[in-house]
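Have a look at this one before I ask anything.
All protein chains but one are shown at their positions in the complex.
Right, chain A next:
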C-alpha cells in the first residue's frame, strides 16, 4: 500500500496542479485533492485496521503479480497476434486479389471501350459508304446495274452485320469468362471463408486452452493466498476467543460475588420492609375503622341533609313558583308603571312647560306688583304724611274739644257744687291742660323700616337679575329664588308690619293715660254725688214733665172741645140732617153719651 501511496503521490506531483492556467487541469487537480483528503480521512477512521489491511494487501499483491504475469504471458499474446494475422491474411489476400481484379477489370474495360470505339468508327465508315452507294444506286437506271449495286450493297451490309455479330460474340465470350470467373471467385470466397472459420476456431481453441491454464494458475495462487490468510485469521480468531473466554469467566465470578452480596442485602431489606409493613398495616386498619365511623356519621348527616335539602328544595320550588308568579305580576306592574312613568314624564314635561310659563307670568306679575307696590308705598308715604298731619289736627281738635269739655265739666261741677249743693268748689290742679298738641313719638323705628324695605328691594332687584341670568343654566333655580324671595318678603312684611302700621299711630300708651287723665277730671265721689243728684233731679224732672203733660193735655182737650162744638154746629145746621129720618142731632145726643 505504501508503494501504491508513493505512486499516487508521484502522480500527484507530476499530475495537474491547481495553479495551472488550463481550467480543466485545475478541475482535475481539485478532484485529486478531494480524493486524497477523503482517503486520508478514511485511513484515520480505520486506524489499526489499515495496518492489517496492509499485510493483507502485501500478500494479495502476490496473486496480483501472478495475474499480471499471466496477462503478460508472451506465448498467448504472440499466438494471439499470429492467429489474428493468420486470419486477416486471408482478408488481405482477398483484398489484393480484389484490387488486382479491379485493375484488370479496369484495363479490360478500357481495352473493350477502345475496341468498341474503333469498331464503331470503322462500322460508321462502312455505313457511310453504304449510304453513299445508295444515292449512286438510285442514279442507276439499268436494272442489271441496279441489281449488281444492290447485291454489292447487300454484301456490304452483311459484312457490317457480321462484324457486329462477331463483336457481340466476343463480348458474350468475355461475359461467359467473367461469369466463370465470378463462379470461381465465389468458390474461392467460400473456401476462404471456410479457411477463415477454421483458423478462427483453432485460435479460439488455443486461446481458450491457454487462458484456462492461466486461470488455473491464478486460481491456485489465490487459493494458496486464501489458505495462508485463513490460517492466520483462524489463529487470531482462536486467540481472541480465548481472551474472551477468560474475560467471561472473570466476569461470571464477579457476578456471582455480587449476586451473593445483593441477596444478603435483599434479605435484610425484606425483613425491614415486612416490619414496616405490619406497622403500617395496623395503623391503617385503625385509620380505616375511624374512617368508617366517620363515614357512618357522614352518612347520617348526609341523610339528614338530604331530607333537609329536599324539604328546602320543595320550599324553594314553591317559592320559585311564587316568584315566577310575582315576577310576572311585577313585570306586568312594571310595564304598567312604565306606562305611567311615561305618562307622568309627559305630564311633567307639560307641567314644567306650564310652570315655566306660569313662572314667566308670575315674574311679569311680580314686576308689575312691585311697581304697583312702589307706587303704593309712595302713596302710603304720602298718605302717612297727610295722616300725621290730620292726626295732629284731629289731636289738636280733640284736645281742644276735650279741654273744652273738661272746662265744661269743671264748670258744670262748679255750677253743681255752687248752685245745687251750695258748696264751695275748688278747682283741681290740671297739668295737662297746659299741654298742647300730640305727644312726640320716636321717629327712629320708622326710619329703619324704611331702610330695610329699600335694602330688601335693592337686594331683590339684584337677585332678580341673577335669576334672569341663571335662568338659562337651570329651570328650578329661578323658581327657588322666587320662592325664597316670596318667603323672605313675607317674613320682612311680618317683621315690619308693626312698624309699618305704627307709621300712622304712634306710641299711644301714654295717650290713653293722657286721655284718661282728662276723663278723670271728675272723681268718683263727685260722680256719686252727681248720681244721687241726677236721680233726685230725674224724679223732679218726671214730676215736672207729668205736669207739663197734663197742661198740654188740658190745652188739647180745650181745643178739641171748641172744634167739636164747631163741627156739631155745622152738622146740626146742615139741610142733609133735615132730610134724614132720624136727625143726627138726636144720634149725637145719644153717641156722645155712648163714647163718653
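Basically, a residue touches a chain if its C-beta (ideal position, glycine included) is under 8 Å from a C-beta of that chain, and two chains touch if they have at least 3 such contacts; residues count from 1.
FYI, contacts and distances are computed from a predicted model.
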Chain left out of the displayed complex - its UniProt protein name, from "T-complex-associated-testis-expressed 1", "Aspartoacylase", "Geranylgeranyl diphosphate reductase, chloroplastic" or "Beta-adaptin-like protein": "T-complex-associated-testis-expressed 1"
Sole residue of A:99, A:172, A:367 or A:559 that reaches the chain not shown, by the stated touch rule: A:99
Residue among A:35, A:139, A:369 or A:527 that touches the chain left out of view: A:35
Hidden partner chain, residues of chain A it touches: 4, 7-8, 11, 35, 38-39, 42-43, 68, 71-72, 85, 88-89, 92-93, 95-96, 98-99, 102-103
